[in-house]
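Note that one protein chain is taken out, while the other chains of the complex remain in position.
After this line comes chain A, so read on.
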Amino acid sequence: MQDMMLEVKGLTVQFRNEDKEYSVVKGISFHVKKGETLGLVGESGCGKSVTSLSIMRLIPTPPGKIVSGEIRYKGVDLLSLKEKEMNKIRGNEISMIFQEPMTSLTPVFTIGRQLDEVILLHTDLTKKQAKERSIEMLKLVGISRAEQIYASYPHELSGGMRQRVMIAIGLACHPQMLIADEPTTALDVTIQAQILDLMRELKEKTQTAILLVTHDLGVVAEMCDRVIVMYAGEIVEEADVDTLFHNPKHPYTRGLLESIPNLEEKKRRLFSIAGQVPTPDTVIPGCRFRDRCPDAIARCEQEHPELLELEQSHTCRCWLYAE
């Protein structure tokens, strides 16, 4: 397929802790097409950030290791590339916006220098042109006094401004694939609305494919075309956004959707999923959600469920739907 941007197949990532090895991501597969926004949802510890870091080959090794699987970007297997070749793709064709705007910028360099660095590394522009491009990028992300901000240090900016700078850096080389790991989590709602608006605009303009990693279902509903729900290192459900919100199948997805307070209707009590997310090193035979699942049946205890295709492009990992 021509417009396939990113394909992940059977990705398994292990981490080593003292003498134990455990898989944080267990054989997950998905794809993102050109101009599409795929949401990756889950709670902390479900492996969503590890997945996005793996795509960029930024998993610290050791303790982490990609033990199996393929990550194909436009047909090229990223895992087999040399570090030098990977550097050409990273920040240029695929770029990433990290969660923490407070800590992802170097405090000792000006905003301008950090922006220029990316541009100079990946393009043939001269320093002067790079500066022009940087200022243009800052304006694009809605920073009003771009020239002034260009010369400032990160600590002089607010969180919202820093996140916008991060986005400007991420977009400086017009990437074709953008990985945004909780891009708005640290921000206030009014600033979040501005940033989401900006990302949507960019997608429409440049047909960038976006992988949006988040735990905020509101953001997902607003931004994504398709959604993947992860639980304890596995994909438990995948569907287009409308189906996921209006016809969720997996008990975990349903529980998540019911447990968020909602502005439109007032419930006396919120639904809550009992128990807690298992830590990655616990060995659970059968379904990993079983202990917290209100609908668990005997089979869930013994057999590990596979991803079942319920309808076209709607899959779910649950025994309830097996014939």
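Rule of thumb we're sticking to: a residue touches a chain if its C-beta (ideal position, glycine included) is under 8 Å from a C-beta of that chain, and two chains touch if they have at least 3 such contacts; residues count from 1.
In this section, contacts and distances are computed from a predicted model.
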{"item": "Protein name as given in UniProt for the chain not displayed, \"Phosphate transport system permease protein PstA\", \"Alpha/beta fold hydrolase\", \"Na(+)/H(+) antiporter subunit B\" or \"Dipeptide ABC transporter ATP-binding protein\"", "value": "\"Dipeptide ABC transporter ATP-binding protein\""}
{"item": "Of A:G112, A:P183, A:G255 or A:P305, the one touching the omitted chain in the full complex", "value": "A:G255"}
{"item": "Residue among A:I89, A:L196 or A:I235 that touches the chain left out of view", "value": "A:L196"}
{"item": "Sole residue of A:L58, A:A221 or A:L320 that reaches the chain not shown, by the stated touch rule", "value": "A:A221"}
{"item": "Absent chain, residues of chain A that touch it", "value": "43-44, 144, 158-161, 188-194, 196-197, 215-222, 241-242, 245-246, 255-257, 259-264, 266-267, 269-274, 276-277"}
